[in-house]
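Have a look at the structure below, then the notes.
With one protein chain held back, the other chains of the complex are shown just where they sit.
Chain naming follows the written order as A and B, and within any one chain the residues start at number 1.
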Amino acid sequence: MLRDLANRSMIVTLCAAALCAAACKKADNAAGGGSAASGGSGGATAASAGGGDKVVIGVMTDMSGPYADLAGKGSEVAARMAVEDFGGKVAGLPIEVIAADHQNKPDIGSSLAREWYDTKGVDVIVDVPTSSVALAIAEITRTKNKVFLVSGAGTSDLTGKACSPNTIHWTYDTWALSNAAGREIIKNGGDTWFFLTVDYAFGAALERDASKVVEQMGGKVLGDVKHPLNAQDFSSFLLQAQASKAKIIGLANAGKDTINSIKQAAEFGIMSKGQKMAGLLTFITDVNALGLPAAQGLILSESFYWDRDDGTRAWSKKFAAKHDGEMPTMVQAGVYSAVTHYLKALAELKSAKDGKAVVDKMKALPVDDALFGKGTIDPNGRNRHSMYVYEVKKPEESKAKWDYYKLIREVPADQAFRAPADSECPMLTK
Amino acid sequence: MGSITLQALYPQLLIGLINGAAYALLSLGLSIIFGLLNVINFAHGALYMLGAFVTWGLLHYAGIPYWGALILAPLAVGAVGVVLERTLLHRLYRLDPLYNLLLTFGVALILQGLFQMKFGSSGEPYDIPAQLAASRDVGFMMLPVYRGWVLIVSLVVCLTTWYVTERTRLGSYLRAATENPGLVQAFGINVPRMITVTYGLGVAIAGLAGVLAAPTVNVSPEMGSELIIVVFAVVVIGGMGSIMGSIVTGFALGLVEGMTKVFYPPASNTVVFALMALVLLIRPAGLFGKAP
Partner (left out) sequence: MTTAPSTSRARRWPVEYTVFAVMTALLVLAPLVVYSVTLMQCLCLALFACAFNLLIGYVGLLSFGHAMFLGAAGYAAAHAAKVWGLTPELAILFGTACAGVIGLVVGWLAIRRQGIYFSMITLGLAQMFFFFCKQADFTHGEDSIQAVPRGHLFGLINLDNDLVMYGFVLLVFLIGFSVIYRVIHSPFGAVLTAIRENETRTTSLGYNPDHYKLIAFVLSAALAGTAGATKVIALQVASLTDVEWQTSGAVVLMTLIGGLGRYTGPVVGAFFVAILEHYLAETRGLVPVIEGAVFVVFVLLFRQGLIGGLSNLLKLPL
């Protein structure tokens, strides 16, 4: 009997110890910013009142998966730079930046977002390079009335069907990318297309948007092939594209799929036989991973390129010095620009409390920075700025590492993005 | 795709066969390991990735070109395998094979995670060696010479392995040790060493598959994890532990996948699992396996 009792108390002690350990860990985290968030004793919900004496920026991104290079740690670096350049304080409040890995899982991302908003006093979430996670967080941000600044995710639904008074879509979207590249290519005679489309929602969206442009401008879509995500071998699909005799092969895929399709297209001599390739969602990190011998001649659109002008060069060199010598992608530059504009709005409002008010202020203020130039934010949350169509240089044209693009054309802000009236955003029709 | 002419199918079949070569090489190694060690080597995909990274690293850091890597990378991967077997795997032989499956799964996660931290996710470029960079007209298509090279090397390695295990004295020791390790040990053969060597050999073949893949797919940390469960399915369809089964199924799967890519492309990553479920329901031991 006595032994049983002893055993039982041992279990209780062990469990209690475990809980205490968890509580301490939590208290540590909460105390990280050196402020009032009452770890442990006060209860989880009590801590949520913690905001107000500081501004907390949460960078949620992909640290270990397919988007880790184009967003990832670089997005966190960019956010910290923005805060530093702003002076570390806004309206007298200290600014704190925290970052986490959403592992591209909507459930992990959404519970993390709730925890940030409810217990860590986070006022704004930035980046989120996975569409499914971004859509989930847009929803949570709306119910909690905070702010969500999307840089990494591409789905144009964020300012369309899923638009929200608490979301601003900063850097690019699938519509803008396919529109910019599509128009320019058709103007230059590329009027027949074949799509290599990843069999996922964003692939379908890219293809749909690009097809519309092609047909509007009098071009023709000759066919498409839908391949599974993370296909290893594209030669079979490329042969089908080749057989279509289309002048342009549109790559409606991303990341490794894009990289491997281009690499294998080079191997099969697709481009040297006269067909051109257009990357509808291709980042400078993809080009870097491919190397110029394979990527040369590829046409793509971006909203930011580090070597565009003196302003972008100066900032990018500062960035590279803090990020293992890697130049920023448009997503990382977008994080910097979005956070800067957010802080400008706070400086006028003097409070981060009401997320919708902050977003309204951001929409009211003109956007102007060295990275994206002048811009405006549409009522559906779309940040409108210029887009640029680039062609990847030949190896002999490139003078240094990261010297990859030559500019074909700038698409001015008013044409670069979807008109709010066409966006099916329910906010606008009300 | 509406109208498919026979003429258009030939290139697809050939490409499928070449892709099948990679499956055959990987499943061959898995099969050898399973046959002798009764270990389901989940780390196989990660070791394939390692082979590709060693190839890239040899060129990038040491300036050793493809032809050197063709020998050195499999050796390096084999050596890693020997270390793994000696330090970790051999502790668990007496237990349910499940535990070695879980152990190697953990090893795969660690390897992949470390490479991801070091090299990021988009990977590193590796060019086709100049000697093999051209294309040849094979009648119905222009085939890159490198693809033909992959097919030939794979066939040679597969058939040699099959010959060694089925037709030589060494192979008969191996097979005997699979059946009755105690007896073989009693004949004065060092069975533990043989097991170590076999594991090393199995993963060295995976390393070789990595070298062959490096110029055609970007060398990236996840390249193995996407392949590994497909290769599992190949081994199961062929019959666990049957070497000929793995080889034939590997190539056959390439063909089936190639056809799927023409007629219903989105399913081309899934068709193997449908096949596996079907085969297991009809022939539980796989196409070439002995009844359990």
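Everything below uses one rule, namely that a residue touches a chain if its C-beta (ideal position, glycine included) is under 8 Å from a C-beta of that chain, and two chains touch if they have at least 3 such contacts.
Computed from a predicted model, the values in this text were never measured in an experiment.
Enquirer: Using the touch definition from the header, name the shown chains in contact with the chain that isn't displayed.
Expert: It touches the following shown chains in the full complex: A, B.
Enquirer: Determine which one of B:Y199, B:F232, B:F251 or B:F288 touches the chain that has been left out.
Expert: B:F232
Enquirer: Could you tell which one of A:K89, A:K105, A:K356 or A:K406 touches the chain left off the display?
Expert: A:K105
Enquirer: Name every residue on chain A in touch with the hidden partner chain.
Expert: Residues of chain A in contact with the hidden chain: 4, 7-8, 10-12, 14-15, 19, 22-23, 25-26, 29, 40, 43-45, 63-64, 68, 72-73, 98-108, 110-112, 114-115, 118-119, 131-132, 135-136, 139-140, 155, 157, 162, 199-202.
Enquirer: I need the residue numbers on chain B that touch the omitted chain, in ascending order.
Expert: Looking at chain B, the ones touching the missing chain are residues 40, 88, 91-92, 95-99, 102-103, 105-114, 116-117, 229, 232-233, 236, 240, 266-267, 269-270, 273-274, 276-277, 280-281, 284, 292.
Throughout what follows, only the chains that are shown with their structure count from here on.
Enquirer: If you average the Cα atoms of chain A and of chain B to get two centres, how far apart are those centres in Å?
Expert: Using C-alpha averages as centres, the distance is 36 Å.
Enquirer: Flag every residue of chain A that touches chain B in the complex, lowest number first.
Expert: Residue positions touching the partner: 64-70, 72, 199, 223, 225-233, 235-237, 239-240, 243, 255-256, 259-260, 263-264, 267-269, 285-286, 288-291, 293-294.
Enquirer: Quick check: in the complex, which residue numbers of chain B touch chain A?
Expert: 1, 8, 11-12, 15-16, 19, 113, 116-117, 120-125, 127-128, 135, 141-142, 144, 146-147, 215-218, 220, 222-223, 226-227, 258, 261-262, 265-270
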